[in-house]
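Here's a structure for you.
Rather than the whole complex, this shows some of its chains in their spots.
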């Protein structure tokens, strides 16, 4: 498989791991020194920079429990490889249903990632995004709203 | 065209056929022994397995009449080719507007497909998906809701 295809695959696995809450799979996509830039536009809120795989995994486990349902999808990849490093831009769309808070967020953002070639294949070594917009609604405005989770989730 | 590109094209035609209600185009993407696994997470509901092109086409025609508007899109492909067979995983997003029932569904799922090389190109020989989530709302909660269908639909 060529480098660009391999980099796309690790990005897809990274997002599949988050949206299915498969934290072991997520760990396998990250370098040990991963940097996560969850800035003012990240839906986690606040100017948050997470450094290191254990920190990032801990944050995801804590933030994305069974009552937070997420969908993150990316397209429009622009990937550039230089030896054993690569950069990637993606157009992301997300939906987050916060069951306990009875809120739903939808939005779009541009991811800027860095990837590194390791003995175990390409991994994400830095990730973050800047939003174009996000919108939130309270589910109180939609009294008929029904959510059903599926078997793809690791709950 | 390489095999992976050809397999993507048949998947895109398959979904374009469903969303435009072009049943002849849909037929051209399926092997005669196609298996459709529309399980408990499929939005068609129920534990449904359809075997054979005529059965699957009949089901689609009956289920997806002019008062059911669908959007199915896939990205994040992970496709593996082994000789004349291939497997594919895709991240699907769908929206279904059920005009008669005044309901709207949105959701996400992972497709698992099998493809077969035929004398007439790659075809889908098995398809099905498992959801991460689906959400439904009644259009009664959105009294201003207006739907306009476009010329891409075969109505």
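Letters A and B name the chains as they come in the text, with residue numbers starting at 1 for each one.
Note that a contact is a pair of C-beta atoms (placed from the backbone, for glycine too) under 8 Å apart; a residue touches a chain by one contact, two chains touch by 3 or more.
Bear in mind that the values here come from a model prediction, so they are computed numbers and not experimental data.
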Whole-complex copies, counting every chain including the 2 in place: 3
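Keep in mind that, in the parts below, only the chains that are shown with their structure count from here on.
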Inter-copy rotation, chain A to chain B, in degrees (Cα atoms; steps of 5): 120
Chain centre separation (chain A, chain B; CA means) in Å: 25
Chain A to chain B touching residues, read off their complex: 9, 12, 15-16, 19-20, 69, 71, 73-75, 95, 97, 141-153
Complex interface listing, chain B residues touching chain A: 40-41, 75-78, 91, 93, 106-110, 130-138, 140-142
